[in-house]
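Note that one protein chain is taken out, while the other chains of the complex remain in position.
Just so it is clear, A and B label the chains in written order, and each chain counts residues from 1 on its own.
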Amino acid sequence: MNLLYSLAFVALAVASVAFQAADAIRRKQFKVLAAQGAILALAIVLGILAIYNFRIPSMAELLQALVPWQA
Amino acid sequence: MPETRNRKDAAPHDAPGKELLDLFSSTEDLVTRSIRILGLEGRLIYLHEMINQTALTNIEQSLTDLAWMQPNESDESRQEHNKMDLLKAKLAGGTSLDEDGVDSLVDPILSGKTVLLFEELRQAFLLPTSDAEGRSIDEPVTDQVVRGPRDGFVELISKNLMLIRRRIKSPDLKVEYITLGKQTRTEIAIVYLKNIANEGIVEEVRKRLSRIEIDGILESNYIEQLIQDAPLSPFPTMAAAERPDRICASLLEGKVAIVTDGTPFVLTAPSVFVEFLHSNEDYYDGAMPASIIRWIRALGLLIATFLPAFYVAITTIHQDLLQTPLLIRIAGYREDLPYPVLVEAFFMQLTFELVREAGLRMPKAIGNAVTIVGTLVIGQAAVQAGLVGALMVIVVAVTALTTFILPNYGFIQVARYTSFPMLILAGLFGFMGIILGLMFILAHLCSLRSFGVPYLSPISPAHKDAWKDVFYRAPWWRMDMRNPESGIRNRRRSRTPIPHPPDPETEGPG
Partner (left out) sequence: MIEKGRISNIQSAMLAITSLTIMGHLIVLTLVISHSKENGWIAAIIGTALGLIGIVAVTRLSQRFPGLTLIEILFRHFSWPGKIAAIVYLLYFFILTLLAVRLFGEAYKSILYETPLTAFIVIILLVSAYAVYLGLETIGRMNQIMLPILVVMAIVVAYLTMPNKDYSNLLPILGEGWMPVGAGALSVMGWFGEIVIMGMLLPYVQKPERLMKANLWVAALTLIFFLGPVTGPVAMFGATEAAKMTFPTFSEVRYIEAGEVLNRFDAIAVLFWTVGLLFRISIFYYGLCLGTAQALKLKTYRPLVLPFGWLIGAGSLWFAADYEEIQSFLFGVYAPLNITMGALLPVLLLLLSRLIQKLRKRKEVAEER
């Protein structure tokens, strides 16, 4: 079930950006493409982690570690 | 004069005539006749059904009666030359075949003019024999008012332009002709008031029209779809009207009108959101009733779009909004229904749309009866059969009725079709869904422009002067400035002070 969600998620994410990506390829704007790809990749990773409920230190925890005191 | 129908085995002609006839070959309604004027051999060429026979006969008569006054002139060519000059004077100009070519004669023949061709002398004249019949001027079917003029546009561009010129008798009213459509060669006219309209917008209209490449223009809607700002948006960015007074009002505001031959619907550009909630009658009524009616229309738009969604949201998700007695009553209406409110609402709306669409095409005789039957009886039967709740029927009926408040057909469509996604959003997310849907539409509206003018002006780029015409309708003596977005050249409409009875001391009678 989780696998299905993940696949659907990835497919949806890529499909939605596909048009703009194709446009970027046509205009040879490789920086744009790289940026889009990087962000999307990161998003997909996070998304899959969320779907599978992997326990990774969440952002809130990370930030709290940075704060030297607990107000 | 012997009349020759154009047939392949007709007598051989000289070059230009043959060229012309070849273009029209296989058409049996093209007529060619020989005529003798001032001793010169000429030919009349015309399309049989397009001309006014009486006009042609009259012109023929006056031409053949022309007597040549200079019999003393001995030089043949000189004679011919002078005769040509005489004809040119009498027939107002003429086309030289060497200069303009035979092709320039095609359009006039197609429009109903008769070509008088002198082949050896390579001259042609156009005789005005166009038959300008057509529907008589009458009140338009789609746009009826209680108080106001009762003439409407017809299908002939010349008559329509006449109706406009009759009302705006100003030399500043400019007309520019364009022909569009490869096969239909429809005549289009751009009309605007030079001292008021924004030249940039006029230029934009010209540019966009010249970009049109299509086989046929049958209705002004073709043009609208081909030059509009946002073809994918459900919101109209150009207005169309069948009434001359509406078009002239727009022209006076600085808008550009596009008149199309063959349809009584004249387009205006640019158009903004608030315009579609206005009706001409607002201006013919008093300020107070007109303002109230405007508010009612705006309310109608909201109801038409959001009422079913609201109903679904309240009964499904936000039940705690209502106090208990009302809640129990509403629950009672839906007592035995096996499916959720959302489905019920969707189903009812859909049915209503079907009935409405069907009603449009029914012949008049049974149309009304069937629509009433459809709605009342089917609705009642559905309630009794336990398929829908009575309240639902009421909600849907009210919604449907309020859509007719809107004066613009495009807006009615928008309201009807956005009510469906709103339903879904409401059913899933309640009020939040409705608000998000509203925000989505708002975002779209805020980004829309009509020929450069922001769609939500004068509300969004706020021009306080123009608010007099938006939120309420100020009396005429207060409407002194035009909307700066379109009527940028000439801001001041009127200078009339507030009307008052004559001051007894200074102005009174006696």
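What we mean here is this: contacts are C-beta pairs under 8 Å (C-beta built on N, C-alpha and C of every residue); 3 or more make two chains touch, one makes a residue touch a chain.
Small disclaimer: the values here were computed from a predicted structure and weren't measured.
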item	value
Left-out chain, listing which of the shown chains it touches	A, B
Sites on subunit B contacted by the missing partner chain, in the whole complex	317-318, 320-323, 325-326, 428-433, 435-436, 439-440, 442-444, 446-447, 454, 456, 459-462
Interface with the undisplayed chain - residues on subunit A	13, 16-17, 20-21, 23-24, 29, 31-32, 35-36, 39-40, 42-47, 49-50, 56, 58-61, 63-64, 66-67, 70-71
